[in-house]
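All protein chains but one are shown in place.
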Amino acid sequence: MERKKQRARSDPGRAMLLTVMVFFFLGFFLLAIKDGSWQCFVLSVLVPAIVFFGTTVISRLFPSDKLLLALTNFLCALGVLMLYRISPTRGMTQALNYGVGVVCMILSAMLVRYMPKTKTLTILMMIGSLGFLTLPILIGTETNGAKNWMSVGGYSMQPSEIVKLALLWCLAYMLSQRKYILSILFGGACLLILMLQKDLGTALLYYALCLVLLYASTGSLLLVGTGLAGGAGAAVVGYQMFAHVKARLAIWQDPWQYTQGAGLQIVRSFVAIANGGLWGVGLGLGNAGNSTRAGGIPEAYNDFIFPVILHEFGTIFGLIVLGMYLFIVIRAVMIARRSRTVFYGLLAIGCATLIAVQTFVIIGGNIKLIPLTGVTLPFISYGGTSMVSSLCVIGFLQGIASRNAAGVDEDRALAMEGGGLR
Amino acid sequence: MAASAYELLAMLMRYVFVLLGALIVWRSFRWMSRDARAYRQEMRTLPDAGLVGEIVNLATGEGQPLPREGTIGSSWDSDIRIKDSQALRTHARFEFEEGKGLKVIPARRAYMLLSGQELRGPGYCLHGTPLQIGNTTLRVRLFAGLKVPSPVEYPEPDALLGGDSYTESWEGELQDWDRAQGFPAIPGQEQEEYVPYGTGAVPLGAPVDPYLENAEADPAHYEGNYTEDGQMTWQYAYSLQDLQRAMIEQNGASDEAEGVKYQSPLANRRRRRKRHGT
Partner (left out) sequence: MKKLRKNIMRISLVLMSLFFVLAAYGAYTISINGNRWFSSTVNEYAREKRSDVIPGGILDRNGVVLASADEAGKRSYPAAENVRRATVHAVGSSAFNMKSSAEYFFASYLYGFNLTLPERLGYVFSGQKYHGDNVQLTIDSALSAYVAQIFPSDKRGAVLVMNYRTGEVLTEQSFPSFDPADTAAAPAGSSINRCTQSLKAPGSTFKMVTAACAIENYADYQTRVFRCDGLLQLGSRTVIDAGTDLSAGKITKHGSVTLEKAFQVSCNNTFASIALEIGDQKLRATAEKFGFNDNFLFRDIVVENSSYPLTNRTDAEIAWTGAGQSALAVSPLHMCLIASSIANGGVMMEPRTLIAVTAQSGARRMSFSEKVYRRPLTAAQAEILKGYMRGVVTGGTGTAAAVSGVKVCGKTGSAEIDTQENTNAWFVGFLDESASPYSLVVVVEDAGGGGSVAAPIARQIFQWLIKNASAAK
């Protein structure tokens, strides 16, 4: 008993995990009181269980970053909670996605932890990702002006979400080998394909990733400046070429002119946020999530989940969620800084960039800071591919963190052995 | 009634949720700052963390810490920085491979010698391997305990130092000094060992006292120093007592007695370095 207490005190992870689990037990229990459905009671136990599983299993396998795990799991479970609130069927699917995502996270962490970086793997990844990325152009379906979805055997997926990870890995590998030309070509090819798919949000994300990785490995402002100029040029071309880009920009300038049409989403998002106020309207009491109800935000489950959170939980809670994303990014940067080799350093800072930029792009779009582009909010938005890819990013970080920890152990062993020079 | 009861419950619970969320953020913040502190403390006890050894510039005697991966070159942000007009900004990069040694990959159009042979592709360095870039000769030193093959025979250090580039650099002066002045032999240490390491034998900036009155106070005596930003510099100094003893043994008696003023070879070297502005 005494020992248990001591462990609890020494391990901040336990208290944190308990807090997270209590939060979701209460959340689902509250919804269960409202609905009275058995599914919700099941979820009120199941989701904390997945949180527990997702937080503890990796740290049993190898040394890992438990804070990162706890925050990630909180956000994922928050996504399940909000989606269940919006639509119970989507919530159940998302709980499944979350479970699958946790397994994928563990697998990707093991990949980074145990797999040596090899040239052949990278080349295979490059070819595979280019091929995979072009698939939606051939057999994909068009939604919201972008042709970035395809369905395989009744299960629809977004290849760009998965290729994101491959791009990150390949760029980190090539840049660690100082193959700049090749990596620029590869990144450019991916961007071009995305432009063809008219998936501009994801293109923006890829573009930021390429720029950040190039800057991290070269430190050349000239190169980044050229990249930025090229991006600005591409943006102008995109504005001229694509009608839906023009429409998005017009909506961004004044959404209130389009309250009955394309600006409906963002206007309703504003109204939902304003209704929420500081403390929210209360879980289960809002109308913003349900698009069939008057005043509901269309596609609230996907792009506009953050305004729904602000609506029901309030602006203060929204800032708290933003703080969690910030901590995840800071943690990723720490892992990048502590990494022993260039490849893992680049991989980790790439992970940080993906999470930070994706969060910025979608939340910034929600509050009209920048024009709205359709990317998902990492961990929270509905969607299997999105969930898997975001959790794989965390898996990468866990793998790198465990490598860093192993490196410190090695250093300690060296120091014990007498250390220093021969 | 049930609906309004639920409404009140949900409105009450939103404070609980915000509280729990704030608790999580607060705990994360505490956790992160504690963790960062612990990591810093651990790094303080492990000054060699992330390093696999050092690279010594034989001309100046300065050592630079050797990370697992990095670059060699003349640019200020190179991990191993060499001030040499013939070195490229990034002359080569290196990565340590477990069981194989330090893999050195020269940049395109970069000319360098590894163990006296031109390096055209990746090459492996072991403990003691000499590298030559332009006029600079470097020697790799790896930590004991790393999994690397044991060192092989390398050319004599004399051969390394006596190369054309070397004489050009010092305009023959060094050789003159080496041969004409002679270096006092130190008992128990062979000439071959101290020449490469002994060339920069006095801590930079320390006053050289040929009569070695302050020898005890010399802090850099055989020690590695850590500067404030965590960089490690090694400065090799023969124990000044050793030098003194060697001098006395060689000359039998005090130099002063015979009217010969002993000129420290090291002081001489220092002056020359100043003149050349290296």
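Each chain gets a letter, A and B, in the order it is written, and its residues are counted from 1.
One rule holds for everything that comes next: a residue touches a chain if its C-beta (ideal position, glycine included) is under 8 Å from a C-beta of that chain, and two chains touch if they have at least 3 such contacts.
Fair warning: this is a prediction, and the values are worked out from it, not measured in the lab.
Of the listed positions A:I273, A:I309, A:L397 or A:L414, the one in contact with the omitted chain in the full complex is A:I273. Check A:F132, A:Y215 or A:F242 against the missing chain and you find that the one touching it is A:Y215.
Across A:G201, A:G227 or A:G345, the residue that sits in touch with the chain not pictured is A:G345. Remark: the omitted chain is touched by one listed residue; of A:W149, A:F304 or A:Y325 this is A:Y325.
Against the chain not shown here, chain A presents residues 212, 215-217, 219, 256, 259, 267-268, 270-275, 277, 281, 286-288, 293-295, 315, 318-319, 322, 325-326, 329-330, 333, 336-337, 341-342, 345-346, 349, 352-353, 356-357, 359-360, 363-364, 367-369.
The missing chain lies against chain B, touching residues 4-5, 7-8, 11-12, 50, 67-71, 77-79.
Please note the rule applied: only the chains that are shown with their structure count from here on.
Every residue of chain B that touches chain A in the complex is listed here, in rising order: 6-7, 9-11, 13-18, 20-25, 27-32, 34-36, 39, 42, 45-46, 48-50, 53-54, 67-70, 77, 90, 93, 95, 107, 127, 141-146, 224.
Residues 12, 15-16, 19-20, 22-23, 26-27, 30, 33-34, 67, 70-71, 74, 176, 178, 219, 279-285, 312-314, 316-317, 320-321, 323-324, 327, 330-331, 334, 338, 340-342, 407-408, 411-415, 417-422 of chain A are the ones that touch chain B when the two sit in their complex.
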